[in-house]
Every structure is written in structure tokens, then in C-alpha cells.
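Only one protein chain is missing; all other protein chains are in place.
For chain A:
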Amino acid sequence: MSAPVLVSLAQVLLVLLGAPLLVGAMRRLRARMEGRTGGGVLQPWRDLLKLLRKAPLHPQGTGAAFRFAPLLGVACSGVAAAAIPLLSTRTGLGAGADLIAVVALLTLATAALALAGLDTATAFGGMGASREMTITALAEPAVLTAVCALAAKVGSTNLPAIVAATLSHGARPASPANLLAAVALAVVVLAETGRLPVDNPSTHLELTMVHEAMVLEYSGPDLAMVELGAAMRLTVLLGLWSALFAPWGITTTADPARLLLGLAAFAGKTLLLGCLIAAGEVFMAKVRLFRVPELLAGSFLLAVLAVSASFFLA
């Protein structure tokens, strides 16, 4: 096996094993900041192992969409983890590691879960799917426009190329185009991962849920896959964001020592971003559902400004 393929495999394993730990750390931090003890960092892993031991259970009348959506979710996040230069720009997907392809992969996972929600034919599944697709439809234009801003400078949408270009010019992350795109994508990351102020990941109120309403019928190993997929999605999106806007530590070689350094940098950056989100959530509240479009429209506007900036201020 060639070195780039090994790098990609290492990235997938890292995200697979680390994602629940990230979620655990974020929950722990939020609990401590709210004056609660909270579960340990390992709690999400314990929950996953518990769920995996349970008997699979499928609601009557559900078909392939319900069955395969959780696996597709994990697979999509896995492929994205292989493509994004999390540790090194020398990943195994070569020209396939395209920014637009990665965004499409993550949207595919969302669409699969929305279909699964519809497949249950319950009011909540449909309601959650409808809300999730509304949010996704509003978030996608912002993502693609922000991608344009980043790609325009390098002349390619290839992720390793963008990251490598950023790494070769030390001062570039602070350009106006990059800053605007960074904010635009940060809002989208929050919306796409179901965090406050768009969705409340810790609510038990079924009528207010977005992501949770869609997956309400899942249990046992399927639920474990849904949870793992969601955690990996969060990790991958944070990894993507930090690779694009804070690429420090990412190596351009496949040298093991550099890779270890990259690993430490990746873990540190992702944990820091996760903790920033968790800490921010303590002071945040969920906006009214009809205010979410305003939030995402703001993100889109920033992305458009980023594109303009990349052309006119370059």
C-alpha cells in the first residue's frame, strides 16, 4: 500500500475513534460550565457500545431507505475524512479529494437521513426531514459560494491543493476573503451539525427537534450508527474548517514524524473548536425556527462578499 493511502486510512480511523471523544469532551465542558457534573469524556463511546449490543429493531413498513441511511451516514463521513487533508496534504484520493465533492458527500448523508425520516411515515419523521432539508437548502448556497472564494485564488477546487497553497504562503489565512469565508462556513458548520442556535442537541421536546425528530424511530445498532455518523460529521466539518482556515501542523509529506505532529495539531485544533462551540452554547439560546433563514442568509451574504473580496482585493 502506498503512503498516501495509509495516510487516508489513518485519518478515517482517527475520526472514527476520536469523534465520540470530541462529543464527550464538549458535553463534559458544557456540563461543568453550567455547574453540573456531567458524564465522562468516554460516555458517548459507552453509549455506542451499549446500543451496539441491543437487538436491531425496524418499524413496520420501513424499507431500504430506513435500513441503509445510518450506514450511509457513517460511510459518507468516513470518505470525507479520507479526502480532507486532516494530517497531511498527501491523501490517497488524489484528484477525487475535491471540495465540492466533500460538500456533496456530507449533503448526501443528510439527504439519506431525511429519506429515512420520511420512510417511517410518522409525523415526526416527516416534520424533522422537512425542517432539515429546509436548513440544508439554505446552507448549501453559502457553502458553495464560500468554496468559490477559496478556489478562485488557487485556481482549483482540489482540497490538498488549496491547503498546500495556503501552507506555502504563511500570511494568507488572514486575507479578507478568507476571513469572510471562515465566518460564513462557521455558521454553516453549526447549522449542518445541529448545534445551537439552529437546533438543540440536548432537547427532549420532540416538537422542537430538527435532527433528533428525523431519527426518532431509530434504536439499537442503527441508532449507534446514526450517533456515530453525527459525531464523525461534526469532527470532519471542524477538521475541514481548520484545514481551510488554520492549516498549521498539516504536513505536505508522508513522513511519520511529521504525521505525528499533524495528529497532535489536528487533535488540539478540533478539541479547541469543539470546546469553543460548547462554551458558546452555554450562553446561547435557540432562535425561533423562522429566524434560521435569516441567520443562513447572513452566512450567504458573507460568502458572496468573500468571493468579491477574492477577486477585487487579491
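We adopt the following convention: contacts are C-beta pairs under 8 Å (C-beta built on N, C-alpha and C of every residue); 3 or more make two chains touch, one makes a residue touch a chain; residues count from 1.
Keep this in mind: contacts and distances are computed from a predicted model.
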item	value
Listed names "NADH-quinone oxidoreductase subunit C", "Xanthine dehydrogenase family protein molybdopterin-binding subunit", "Putative protease" or "Membrane-associated phospholipid phosphatase", with the criterion being the UniProt name of the chain not displayed	"NADH-quinone oxidoreductase subunit C"
Residue of A:S88, A:S175 or A:N200 touching the missing chain in the full complex	A:N200
For chain A, the residues touching the chain missing from this view	30, 33-36, 123-124, 126-127, 196-197, 200, 202-208, 282-291
